[in-house]
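As you look at this complex, bear in mind that one protein chain is not there, while each of the others sits in place.
Naming follows writing order (A, B, C, D and E), and every chain is counted from residue 1.
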């Protein structure tokens, strides 16, 4: 099994979710993140003190998939999240030794 | 070494923590997450506009363990987190190349 | 490719960022986390009810790097984050099967 | 010109009332600010704050004079007469109750301020700050002041105007027409010109902080006692009546909104309670001194139901009145203004000191209280005139600003959050700021 | 029946005081709302808001009349006499100070409102909203109104009652018995019927927003000036005394709570400061016009220590009085009510206008001021009667509601958060909402 992790622009979340549903993904986990990269941050000034905020808000998506789904799922994410502007984010895949569903204790692909 | 990651119901955190302590785990990292899966979300209405919130609050736990502890630790988590209701979450295990303890610069199992 | 993940003291973030820049890292992802380990938490009392908060605030950094950069990058993080006090955190490395840059669809080292 | 006899009690009340009404605009800033997304709360609040700044100054310079100075054509007052608030007490309308003219002028300042601020809710999240400031200047001058003069300053819609002559004086005790119908009609015109937020109707735009909305509603209610009971310009039985009506109608409206929601959506919400409070306050505003407890209850309940149903209309008709200035202020303002025609009564000391000005009788009993339909007709005519005037002039102002300064920030700025784009700030501390330079 | 002479100054103060006291209930909503978890803040606030809605309407209909109408059996007043607030000034108790009866009735409305809202803190996070509304209706009618009538409306515990005849008139200037002891005893009865929150004593239930708690405490204090100094129904030396006592006792209570915490827990907390403020305000309420600065200081300090110690008792005895209505309002209400018996003094203009009604002497000097123990005994008896009455009737109401409507939401709803379950809302914007349908 694989874990596909993606760091994306927050406003693409809905489209990515739809794309994953179409791709047959039944579950995922979402969390907040901040990104640092080519995309520039911004400047804030508070009473004359200038702050450079170089972290930009991102969203992280994690999807556990079977080995054969890993490719299609990450393509689906890239397809749905792409705006072509700097800061669109990354998608990466890691091999997973084992997955368990807490509710049932099932293991392996059955747990996805 | 292995990294055991779990996505769980937030109100199970305390029990899981106790179970891990009993299992001899000395450290872990916790963060907030939102889950999407079989568990249904809910509907909110603000001045006649209906919102479907299909992400539900979850908690993520990450535990670095030695290879031999990976199985028992993930079993301990499943055992302590299980309520039997949909939405109980997932536990998965990934192989880790190396771990370092920042304080000392130690590597490997000694760093856990 | 590798994913270097670090759990650190929040107030070391700036120094680590600078160190990574010096090490040639062009991007990373940051998120909030809470840690549990040797570092003690604290006690809060609200109207006579005593709460033990044993999770301490941490920051998580994730950096995707090429295989050969993994070692130097994790050393750079350890070097910049170290205060020598309990609670400095962990850095670990995981092998990544594939990385894609969402903006361009590039894969592999080119996507970093 | 008689000797001015100061009444310290009435003056004490008017100083208090003025302070209370001034607090309403920051209250509004929270009511509105809590309702927008976290990335635009500061801009929302700033539209209220800067309205205080701009209108406060203009009012002191020419606003009061142009509203309450000698009538020019039934539309405005003489702007030079009291320019810079140089008014002698002996030379002022406000005498009846022994309140210094300067205090009355101060009280009125706060009305002009909040009326401008009310409109801002319609264009949340998307307009240039500079354009808003210019709009505030133009709107208070070309719309608020004329309407206030027409109703309260001796103009066309007042006790000396043609409606009063032909039928009966329209009753607007504390600003149902001047403030709420006016702001609501202007809001409608404005959103038609400014256009929708990016993502309106498709992206989630839920309130980011409902306790702030409730704080805003609470401060508005608190301040509204000054607004309504202060509009008597005295501390007497009539202001007492205005006070209790301001409470009873508001309670009824809150409950009515909650019940409407329960039936329609299955749950009574806190946003509904806060909204119901405001709807009730709006509706009772013109009527506060002219109805008894039963009239209050009906007006409040009707406003609660009407506005609860009206706030959904924007999705149907596709105009993005973001925070429902139309649905709450125009609709409930009309409910109150029209229902006076049914429920007005002078019984029980309810006749207003204000209405008694210029003529001994500033209105008739309502249809349900034996006065026939005349007052009802007066009320409707006055409301319609105000709506048309406000809508048309506002539309023109908005159009001119659209082609000159432009109204909208860029789409990207809307996505990133207008707080950052326009004010260079974010409302709440997050992770990851790094100080780099200090001047 | 003498001619009514309006006093604009006293009326100005009472309009202000009424507005201040009305603000207290939203203030309470923040005080309580900040103390609960983030998933139940809206419900907590809504229990206060809906109390305003329900009680505001009922008070105007029959509440005032049933409290201040002609006495029936020492327990209630005639509900028909002033039904719908049809009161002539010439036919009212409130004359002494030239304040219109309608204004006095308005002022009293705000007391009934907040007393109901106070109780809600005891049952945070877990009760059905509909049941709470029905409870509010029943409780204000069957408990608040009788107790208020007994103390202030000419009933058993007042200046014309048997205690006054046998000993001396119990002193309750602004509602130590009527409001705080009453609400506290009712809260105790209610939690015994409603039961504990899931996880009480084992799961963390810390305040989710302490600045909100402090905001609430600040608004309560501010409003309490209306509550206490307004209870004089005039702007004079006695209301000045009530004002300064309301400050001094509250300062002393805040400091006393902080010191108690420092000794017991090692740190003085902001929650302690806010709680101490409220405890001090509660304790000085009955005594505000009857004690000097030294009496104030002792009453405040005693209340601060007593309530700081009392709030822990719920864990010992296992009743889940979630936000310490018993520990703060019952305990500090008793402290203030009883200590009047030691510190009451008429020196320095401290005698109250209120207490002077109906008899020339509304109370005696306290034990430490040369008046002997009589007043102390009167105070204790009145407090006990109120406690028993309130506890018993509330217990019965609560039981009836338990077997009919039911009190509790489901356990799952408690876990998910009552805001979502009952109001279909969450207080703060988070990630991940998706709009799907718009009506």
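Observations, loosely collected:
Basically, contacts are C-beta pairs under 8 Å (C-beta built on N, C-alpha and C of every residue); 3 or more make two chains touch, one makes a residue touch a chain.
Please read these numbers as outputs of a predicted model, since none were measured by experiment.
Checked against the hidden chain, the listed residues E:254, E:288 or E:308 yield one contact partner: E:254.
Only one of D:103, D:167, D:254 or D:325 touches the absent chain when the whole complex is considered: D:103. Contact with the chain not shown here comes from a single listed residue; of D:54, D:194 or D:254, that residue is D:54.
In the complete complex, the hidden chain is touched by one of D:89, D:292 or D:324, namely D:89. By the touch rule set out above, chain A reaches the unshown chain at residues 44-51. What chain D contributes to its contact with the hidden chain is residues 6-13, 15-16, 18-19, 22-23, 26-27, 29-30, 33, 41-42, 45-46, 49-50, 52-54, 56-57, 60-61, 84-86, 89, 100, 102-103, 105-106, 109, 129, 209, 212, 215, 235, 419, 422-425, 427-429, 433-435, 438-439. One chain of the complex is left out; on chain E, the residues touching it are 7-10, 12-13, 16, 20, 37-38, 201-211, 214-215, 217-218, 221-222, 225-226, 229, 234-237, 239-241, 243-244, 247-248, 250-252, 254-255, 258, 265-271, 273-274, 277, 292-294, 296-297, 312, 315, 348-349.
We take it that only the chains that are shown with their structure count from here on.
Of the two chain pairs examined here, A-D and C-E, the one linked by more C-beta pairs in contact is A-D.
Superposition angle, chain D onto chain E, using Cα atoms only: 120 degrees, a multiple of 5 between 0 and 180. At the far end from chain B, in terms of centres built from Cα atoms, lies D. Chain C and chain D, compared by their mean Cα positions, are separated by 52 Å. For the pair chain B and chain C, the distance between C-alpha centroids works out to 17 Å. Each of residues 203-207, 265, 267, 269, 271, 312, 315, 431-432, 434 in chain D touches at least two other chains. Within chain C, the positions touching two or more other chains are listed as 17, 30-32, 94-95.
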